[in-house]
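This is the structure I have questions about; it appears just below.
One protein chain omitted, others in place.
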Amino acid sequence: MTEDTQTFTPTRDASVHEAAPSSDSERAAAPWPRNAWYVACTPDEIDGKPLGRKICGEQMVLFRGQDGRPAAMDDFCPHRGAPLSLGFMREGNLVCGYHGLAMGCSGRAVDMPGQRVKGFPPVRTYAAVERYGFIWVWPGDQEAADPALMHHLPWAESAEWAYGGGRYHIACDYRLMVDNLMDLTHETYVHASSIGQKEIDEAPVKTRAEADEVVTSRFMDGVQAPPFWRMALRGAGLPEDAVVDRWQICRFSLPSHVMIEVGVALAGQGGYEADDAAKASSIVVDFITPETETSHHYFWGMARKFAVDDAALTDTIREGQGKIFSEDLEMLERQQANLLRYPDRKLLKLNIDAGGARSRLMIDRAIAAETMPE
Amino acid sequence: MTEDTQTFTPTRDASVHEAAPSSDSERAAAPWPRNAWYVACTPDEIDGKPLGRKICGEQMVLFRGQDGRPAAMDDFCPHRGAPLSLGFMREGNLVCGYHGLAMGCSGRAVDMPGQRVKGFPPVRTYAAVERYGFIWVWPGDQEAADPALMHHLPWAESAEWAYGGGRYHIACDYRLMVDNLMDLTHETYVHASSIGQKEIDEAPVKTRAEADEVVTSRFMDGVQAPPFWRMALRGAGLPEDAVVDRWQICRFSLPSHVMIEVGVALAGQGGYEADDAAKASSIVVDFITPETETSHHYFWGMARKFAVDDAALTDTIREGQGKIFSEDLEMLERQQANLLRYPDRKLLKLNIDAGGARSRLMIDRAIAAETMPE
Partner (left out) sequence: MTEDTQTFTPTRDASVHEAAPSSDSERAAAPWPRNAWYVACTPDEIDGKPLGRKICGEQMVLFRGQDGRPAAMDDFCPHRGAPLSLGFMREGNLVCGYHGLAMGCSGRAVDMPGQRVKGFPPVRTYAAVERYGFIWVWPGDQEAADPALMHHLPWAESAEWAYGGGRYHIACDYRLMVDNLMDLTHETYVHASSIGQKEIDEAPVKTRAEADEVVTSRFMDGVQAPPFWRMALRGAGLPEDAVVDRWQICRFSLPSHVMIEVGVALAGQGGYEADDAAKASSIVVDFITPETETSHHYFWGMARKFAVDDAALTDTIREGQGKIFSEDLEMLERQQANLLRYPDRKLLKLNIDAGGARSRLMIDRAIAAETMPE
């Protein structure tokens, strides 16, 4: 042992933790509202284990606390920066898989082998709520995170409806997906073999903006049902060859939900307004959660009001819908690449683009309201 | 419906489209002549479907119009920026696969479901010509695109010649490929088992620059033919074990074509000048089309003047040549990586490098002439 030998006494820096995972200026520039509820994952994704996922630019870990309630926090262990999502659950606490620091739902360190954790800095948490079959998070100002502000989904709470869905990760701005869903003209081209039909192009589209939603609707009366809807008619116990009245009513609401009422009714029975017995109707459910400025998590599904006990039909529809939505992926990701290549090019805004354009306007206003000086 | 409700009337921005896909300053810096004919693809690549390909930094879509003539334009739908190359052909028009905008060869919108397209902005087009078994495009000033300026390839129009070839995408500056082909010394090392032989290193190389081409030649008299040429001798009905006179005459011409006359003749029959009956001779055909500053499309092939009706021989040669050229890929791509790593290092210019050096000088002069103020 030389004179240089010494016992090391570790000290913790005064300011060991900065709560802000990204600077305010970065956040101000983000192209999404921060103060809103976004779908983060499905309940099965956090069953018994943590899940790492980036939501609105925030790298989060999601898990369930001891009471089973969901929690979300920065996916960054305050000890050495390891991702907490590589850890495991123990009695409702999230244990870091590197050195065993256990974190509680509140973002406070609970215990660590051989350490007093009382002075450990807290980790930034995000409000998380389980509702309607999804885990929702609020990425922005946590004091404003009010579950009452969550979009209401009546079908998700009713026994008269059945639901099935899935998730895709898509490398494009979430607003390109909003555009896509608020203009179903593309069904004729992208989804020619399932839900596309030439009458979509021919039927005029109407767009209107209300206080809290943008609605784009199209009605096609007296048409043949395309393959997907023939399957649905069979599922609903109706003749698949019948002439039908078809409708599409796309509803955008903040921050980035698109609910599309779609269906076919036997022709002349009232269309959208027809009796349930004379129609196969459903809601295409789209939760579009930004990941980065050029990628998003796309939660898609279908809620239907016919044959709700037919689990096999739920699977068939999920498979069909998954295939249809996968057809959009390459188009959207290559469109994104093109827009990045030519950032200064202006695009056309046609009548069919009004739904997307109005939705973007609603998004822009929400962002502006958040960043406005008070 | 609230007061905020309204019907959306779409308007088209005054300047919705900028014809220039990249800024002039970017273009001035590009290391290739823009006003020249480049091979873009082979005819089969646009049979009945569009092809997306970046040529000289321009993201193009290539297709055939109704008259069968090739066309090229920006691969960017003026509606929403989708790549037109994901679309399909309909009666000689290119239909965007997203929302159905149909574009004519002239770059003008032809029709779109439910839209008046007359006022749609045109898309930038590129002159395209089918000749010599290739589709050629002119990426630069379209008013200067004169088919008469195209390199003349007599062998491609003569029944006395047969041709076979292929294409590689290579992640290196196209000029590294020019260097490679204008100095065949590397055959001894890179292609030791097929066309390399030690006499290549021993034979002196001569380089001369003429008005419109750079020529590097090497003659090896009284040698044994390496494996590739033994195969060719057999194909030509000559004894593969014979002592031969071998030649290599590399001809570079603008913008980036390298035609290499190669062959072997029975020794003492005049070598390059020998009667066709006493030799197996051919032209290695290389069209080197820049994609980006560090990648290119390499169209390679061999035109031969012996056994021209022997389709099986064409296949055998194509396979052998494809294998030989694939041996260059790793070397060129790793050389490129090294040059990017050390951008300031100067390289040696030996006599064997004269062909490449003179070719680059010709390229530089062509670029300078294009960017000179008039």
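For clarity, chains are labelled A and B in written order, and residue numbers in each chain start from 1.
Just so we're on the same page, a residue touches a chain if its C-beta (ideal position, glycine included) is under 8 Å from a C-beta of that chain, and two chains touch if they have at least 3 such contacts.
Not measured: the values here are computed from a predicted model.
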Residue of B:Met150, B:Ala171, B:Ala267 or B:Leu339 in touch with the missing chain, whole complex considered: B:Leu339
Of B:Ala209, B:Ile249, B:Val308 or B:Ala366, the residue in touch with the unshown chain: B:Ala209
Of A:Gly48, A:Pro113 or A:Pro343, the one touching the omitted chain in the full complex: A:Pro113
Hidden partner chain, residues of chain A it touches: 1-2, 4-8, 10-13, 15-18, 21, 59, 75-76, 78-83, 86-87, 95-100, 113-115, 120-121
Contact set of chain B toward the excluded chain (per top definition): 179, 183, 185-186, 188-190, 198, 201-202, 204, 206-211, 330-331, 334-335, 337-339, 341-342, 344-354, 357-358
